[in-house]
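Let me begin by presenting the structure, written as structure tokens, before commenting on it.
One chain of protein is taken out of this complex; the other chains stay put.
So, subunit A:
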Amino acid sequence: MAVRTGGVRGAALEIDAVTKRFGAFVAVDDLTLDVPSGAFFALLGPSGCGKTTTLRMVAGLERPSAGTVSLAGRDVTHAPAHRRPVNTVFQSYALFPHLTVLENVAFGLRRRRARDVRARALEALELVELVHLAHRRPSQLSGGQQQRVALARAVVNRPALLLLDEPLGALDLKLRRQMQLELKRIQAEVGITFVHVTHDQEEAMTMADTVAVMNHGRIEQLGAPADLYEHPRTAFVANFLGQSNLVAGTVVETLDAGTTLGVDVAGVRVRVPAARTVAAGPRVLVGVRPEKIRLLGGTEDAAGGDNVLGPGTVVDTSFAGVSTQYQVAVDGLGTFGVFAQNVGGATVHPPGSRVHLAWAAPFTFALDGHEEVAAGTVDLDDEP
């Protein structure tokens, strides 16, 4: 079969109207997704959102209930996994315990009867800096080393598409950061299309050039990380990708020739750029990211054109090195998160201080007011 030839440098992936049901449960719901050739694409979502199922359907380990999966323009929906020019770095690594590191890496090459198997496998091990462990068994390696073997075992085949299923999940934070950079470097070096599944929004944002946020088997929003972060279109995205402060409001007027909306938030007028407003009706959720907010003590004044809410009481102050994170209970509105950069001379507001919240109006966004304010907030019990 022609699909098997691989070596296609970075094929485009098209998922068209794919649905996957397990009994009555719809894991993936009419999903359509285009991943351009050579992209580093992240599927981001909480556990159970259907991202891993999507990945498994692309790998051929799961058959869609409906829809088609195409690679480089070729329909592979019904091709078995071993005939797809796709390789996966599994969450559990799934290294073969009875084979050496070298033979693990050589496995795919041998199946395809490639030439210079040994040399190519060693080359791939060099890429992940593990040549010196080539003759060990996987069980003799640390988690990070195993992860790199899994990566080498996939990359060595030069697949048209590399799938990464939470590959860094088992690593500690520092190693994870290091591997994130490593993966980015390798992707740039080999030019393969990467599809990376993760529930870690920071990981998705740092690594991918396009992020699709998934929830309940559907894509909530898709775009460049900065775009998603600055222009969330749903409460789920606003909360899952970073943190957001969302409060209910009502649009009461249009200002500046329609480019700005005046929104009433608990009796206070807030200005929202019309371009950053998703809602159709007058009921909106007004949002602002915590790092955009400044805290004003009793004597300080807001700049002209700022949105100001308050007063409120600082209920928690945590020093986190680069920033200080505050929780401020604003009278009648609820608790706001605020991140203040620790730049020289910044005032620290101890718990109990009375403050106002101020931020530049252009940083405000507004979402449909019918949405759940807490959608997508990270529930600690929910994480694997």
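Quick note on the criterion: a residue touches a chain if its C-beta (ideal position, glycine included) is under 8 Å from a C-beta of that chain, and two chains touch if they have at least 3 such contacts; residues count from 1.
Here, contacts and distances are computed from a predicted model.
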| item | value |
| --- | --- |
| Hidden subunit of the complex - UniProt protein name among "Lipid-transfer protein", "Tol-Pal system protein TolB", "Cytochrome B" or "ABC transporter permease" | "ABC transporter permease" |
| Full-complex contact with the absent chain, from A:Arg21, A:Arg74 or A:Arg112 | A:Arg112 |
| Omitted-chain contact residue, chosen from A:Ala59, A:Met179 or A:Val278 | A:Ala59 |
| For subunit A, the residues touching the chain missing from this view | 4, 59-61, 80-83, 86-88, 90, 92, 94-98, 107-108, 111-112, 137, 139, 153, 157 |
